[in-house]
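Here the complex is missing one protein chain, while the rest keep their positions.
As written, the chain order gives the labels A, B, C and D, with residue 1 at the start of each chain.
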């Protein structure tokens, strides 16, 4: 299971590609959906058309006119031919197609003559096993279209669909760039959900870090640390992307969008902040855990030492009078036995007092 | 309890917002006051008016003229409608209102056409349980007004009210920007109070770090470390804010203010310096604590080993002569018993001497 | 064996050179091949010539004309005279020849009037003993030629040979700069192979880090850590090289190549990212391992303490009634023996209960 | 005592000031002298006047003419009124006066129209208890005067007085800026004295770090670490000060001074270098100490284990033949006792040999 986490997110199957000529689109990554699905939406402030499970033909029948925004979502990457037809329709460069299907990309933004290509990462927490799994989101913004390519289906984009149906929503009255921003905002906001879940786990862990020393606690720290390393790794390049987007002078992005893009940038900075804080807390937790180990060991050792120090001399004394020498005068004394009992009680009490003074109790 | 600390300050309820269209003002954070309170103050060098628990009407009746400064304080964020009316009165942007009510902001400064919007953080140490809790302070500076929005009521701003009543005070003879600076200075100075309290805790801890190994000490270190991480996190963006404020060329800030803003900047740098120093001390403390653990364990082990090493051979000898063989000549010797006693004394003394030479005593 | 790793990669035999006048080409490094081999390939979109195990004469007979690309590969560095003849043929500077044969270079790029000289590193994982061993790759790009000098033969460049034979390949229709890029891409992609192997080792290790405490585990961590330090060290200067290549305005590199060079740069950044992630994981693993050690020790200590604490008092009691005093009334009691047995059982059970309450079981 | 160190240097009594209007000079810090003392010196290449324990009148009677340098030293900060009169005489800004009396400043330099204001820190090692205590030095350089304000009296500035009396000294023939530089140089050189003392302590500590594990050693490391954190904290801003002084184009500083100011800058960089080196050594020392702890524990445990492992089986055997069964044939054997003795000797020797092979002796 852990192997999966790492394989998915750290190096992956890049090796599979060596030897192929550069520029060949190969789907690198897990296949997450059975069939590739496409949704085609066209809208303007007045009307909206919607085709679920669309085919390439649906795309071609889409009206492209002034004030009309075209939003195409593709779920699933493994049907390269299908994706190539979509890419051709929108006039995308070969390298863009190659990047879309290769899910091992770092987040990045690339400007082409008449479209922007942005790769982002979308972390997902799997309910059944709390595995953190990272998907790739490709966003292409053109003058009148947004192409969204996902590895899988996600409910988070459903909200936007719903909002679109509302004629009075801001989305309907704005252009493709506003849709592009809204999708991006949704992706970034999703990080907060993940962080909230992980934050709760960390808080729960912190409560037990000093008192609990089962290997399970260690395993949890280790697992959370891995997830934080992973999140840090996918989030850092996103800051660069958002920052360059904020400073962008592309004519695809209207000026009214600037404060909104700054807002997204602020959010991603906040995500990084939180990830770093969690990393720091976790790294400190391990030190605390180590120190707590030491304290616990001291406590155990004290018990052992107290017991040994009290009983070893006493056991020696009873052994002494268990010897079978013929000439041991004490053995014949009338009060030999009670004297020895008193002597041992005194020794025991002295020991206890000594440990009390040393604060071992 | 600890859960609360983290929840309040690290990620919070951002997740609650996902799915809403961007730009919707939603109060994200704890509700700290029962009713939202507003105080409206108008002053100029000659006169001063004061309305406690003001309503929106009081705001509209406020005279706005040359040389008159209007200072409005709102305590409490949960009455969105009320705040929207205030925001509308001062002509604030929707995004500013959204940021005011969302208490999960990092400190930041934003310049609009005719006002400056600054978000700062205000740490509070709760008396009853020494919990560090962070509130948000929103400051809006206009040409002739200052709007201060707080989550709760704070005595620290009361001093400024008092000073304002004094006709000869610098505050009265200066404009809105000086009031703005004074409020900011108060916020930054408040950090020193917090640091002083934490500093005393750290000093107290340092005194016990080597001698005390109760889990309580570890818990204290951990708690202080968390607070420092939290303070570091809220203070770092404040430096950027103050730095950009110092270098500001806004015409809302008069030139005479420059040395004062530099002073505030110097203070925040000093706060960061102190926080970093404390973090370093705490992180070192843990190492020292770990080493002290090791030393303590050595001491305990030595006691155990000395006791065992002395008594094990002696117990063996007395066991030897406790055997019931029929033919054990020593048992019949006239001086067998005293010889064995002498022998054991000699062995014991040799052991003691050996440990003395090894410096185990 | 470990000595070899370090010697090969960290300082090497640089010392061997001190005292010689600067600018003297001396082969510094291990001799990896028996004989120096040269392959000479000439191609244009229409035709391709190929000479394996070529001699200097073959080089001179190579047609050099417009649209014709000449690719020369030399395997093996120890025949300085041979290499000097090749260098002379292409008009390379003395210092370039010196750098080619000295395998202790960091990756770097140097621009000369009519050629570019690039040194890269190529890590190799030896099958038999999993040793990581680093070779040097020298690439010289001229207007119509590419010179590739390797320490050994590598299958990774064979693929490119094979692709060249295909008349429709992109390689055939492009110039020397595209070949140069393709070779570089192959080198960088090879890093992913190495990282994949190391990543699997790390994942395998992580699974055992908490449960296993054999010295072998420590040795593995140490070995992986060393390899990561080594990879980090050779990869960091490669980023600078790729970055300066991407921003290059040399007329040897056509404009169409820019997106491809940016791609190579992205890959090397991803390699660095992965190396850093692995380093972080490994460094954390050691901490986890240390904490696991502490936990394990606690568990062992508990067993010892429980056993000692239960049996020491009991052994004392049986010793007590093993004493040979004449006047020990208990010994004569009818039920003395069963009473003692019961007493001891009670003591034992109390101990067990006490440990249960302390959660030591 | 430690509390004092921290209080003096880390946050101090800043809190005491909150609530006061900004710009109010309040003496923040310890009162170190009973009475404030002023020394007024006027000199030119030909003549020199000197007034110890001067009053404000003496200041006003000081001739101010071309080529005459006026050097005023004030020792003690608690007489605010006196200092205000001095500040007024030299025409200093209110904020400068406030900074002079507030000893919680970081080192800084501020340029005003006709004077430079520089705050530096002066560490002092108290002889009696080796406490490091930091004072503040304020230096004001005007066209023809230098004002030096100290918290206490220091012998290090006495040397400069002595040199001034010598007519041929460089000081006499140069202007106020050279005196300013000389004072600064003296302050920076004083850091080397402190570092030398601390360096000796560190060396002394290093000699014992592996062999000694008393809590006293830990306390010493902790104390030195604290001092280094403190020194680092006061020295870092001094580099900025010196660097900005070196690059200064103020007309108060003549061009001939440049190499001298660069020299002071070099020295402060060297101080930082040394402080960082010491910090690194100390932080490593703790790790070494921790490892040495582990080694020592291993040694103790071996002794305990060897003793227990040898004597436990033997004690069992003698206990065995101490049993009182009626039917124990061995007990009646003629050579039962010697056989058992031999058996136990053999077992003991085997154990010893086993430990020898394990290298536990």
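Methods note: a contact is a pair of C-beta atoms (placed from the backbone, for glycine too) under 8 Å apart; a residue touches a chain by one contact, two chains touch by 3 or more.
Everything numeric here is computed off the predicted structure, so don't read it as measured data.
Among C:84, C:108 or C:170, which one is in touch with the chain left out?
The one listed residue touching the chain not shown is C:108.
Write down which of D:190, D:223 or D:248 is the residue touching the left-out chain.
D:190
Which parts of chain C face the unshown chain closely enough to count as touching?
2-3, 6-7, 10-11, 14-15, 17-19, 21-23, 93, 95, 104-106, 108, 213-215, 218-219, 221-222, 225-226, 229, 233, 283, 286, 289-290, 293-294, 296-297, 300-301, 303-304, 307-308, 311-312, 314-315, 318-319, 321-324, 328, 330-337, 340
I need the residue numbers on chain D that touch the omitted chain, in ascending order.
Residues 156, 159, 163, 169-171, 181-182, 185-186, 189-190, 192-193, 195-196, 199, 202-203, 206-207, 209-211, 259-260, 263, 266, 269-270, 273-274, 277-278, 280-281, 284, 287-288, 290-292, 294-295, 297-298, 301-302, 304-305, 308-309, 312-313, 315-316, 319-320, 322-328 of chain D touch the chain that is not shown.
Definition applied: only the chains that are shown with their structure count from here on.
Remove chain B in your head; which chains still hang together?
Groups after removing chain B from the contact graph: A, C | D.
Over the chains that touch one another, what is the least number of steps taking chain A to chain D?
When the steps are counted carefully, the minimum from chain A to chain D is 2.
Could you tell me which chain lies farthest from chain B when each chain's centre is the average position of its Cα atoms?
Most remote chain from chain B, centroid-wise, comes out as C.
Cα superposition of chain A onto chain C: how big is the rotation, rounded to the nearest 5°?
So the angle, rounded to a multiple of 5, is 70 degrees.
Please tell me whether the contact surfaces of chain B and chain D are same or different in residue numbering, using the over-half criterion.
different
How big is the gap, in whole Å, between where the Cα atoms of chain B centre and where those of chain C centre?
43
Find the geometric centre of each of chain B and chain D from their Cα atoms only, then give the gap between the two centres in Å, rounded to an integer.
Centre-to-centre distance between chain B and chain D: 27 Å.
Provide the list of chain B residues touching at least two other chains, using ranges where the numbers run on.
Only 290, 294, 297, 301, 304, 308, 312, 315, 319, 322-324, 328 qualify.
Is the chain-to-chain touch network here best called a line, a ring, a star, complete, or other?
line
Applying that definition of touch, give me each pair of chains that meets it.
Taking the chains two at a time, the touching pairs are A-B, A-C, B-D.
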